[in-house]
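As you look at this complex, bear in mind that one protein chain is not there, while each of the others sits in place.
After this line comes chain A, so read on.
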Amino acid sequence: MYYILSQILKYVLIFLIYLFLYRVFKIIYMDIKGVRRERQLTSAKLSFLTGERTFTLFEVTSIGRSDECDIVIESPYVSARHALIKKRGKRFYIEDLNSTNGTFVNGKRVKVARIKNGDIITLGDVDLKFIA
């Protein structure tokens, strides 16, 4: 009785082990491909302090003057690729991409900084409000 059970279940166990491996490798695949849902919309928003426009953020959002950026800001004080906003876990981080005029969070110049709901982000001469 035990013999039969053990013989059947060994195939089940191997199957489960490889199912586990499949999932682990799937995570790696997503990691390498950068398919950490970079293009997926999040619930966070970025809006001009003047209120003219509001953007919904992706998992990774690039901001700058160039057309390639997700959020295009037409201002001579904003660099072509100015800053990046990333979601890691549940938190949002802003990263300055060596811009000429710098990235400021609540008036402080930052390289990488965590941003919270209500923070004012200044890029060049443009003020943006971060709404989580």
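Assume a residue touches a chain if its C-beta (ideal position, glycine included) is under 8 Å from a C-beta of that chain, and two chains touch if they have at least 3 such contacts; residues count from 1.
By our rule, contacts and distances are computed from a predicted model.
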{"item": "Undisplayed chain, where the name is taken from the UniProt record, one of \"Cell division protein FtsW (Lipid II flippase)\", \"Putative ABC transporter, solute-binding, sugar transport\", \"Cytochrome BD ubiquinol oxidase subunit II\" or \"ABC transmembrane type-1 domain-containing protein\"", "value": "\"Cell division protein FtsW (Lipid II flippase)\""}
{"item": "Option from A:9, A:49 or A:80 whose C-beta touches the chain left out", "value": "A:9"}
{"item": "For chain A, the residues touching the chain missing from this view", "value": "2-3, 5-7, 9-14, 16-21, 23-28, 30-31, 36-37, 40, 59, 88-91, 102, 108-114"}
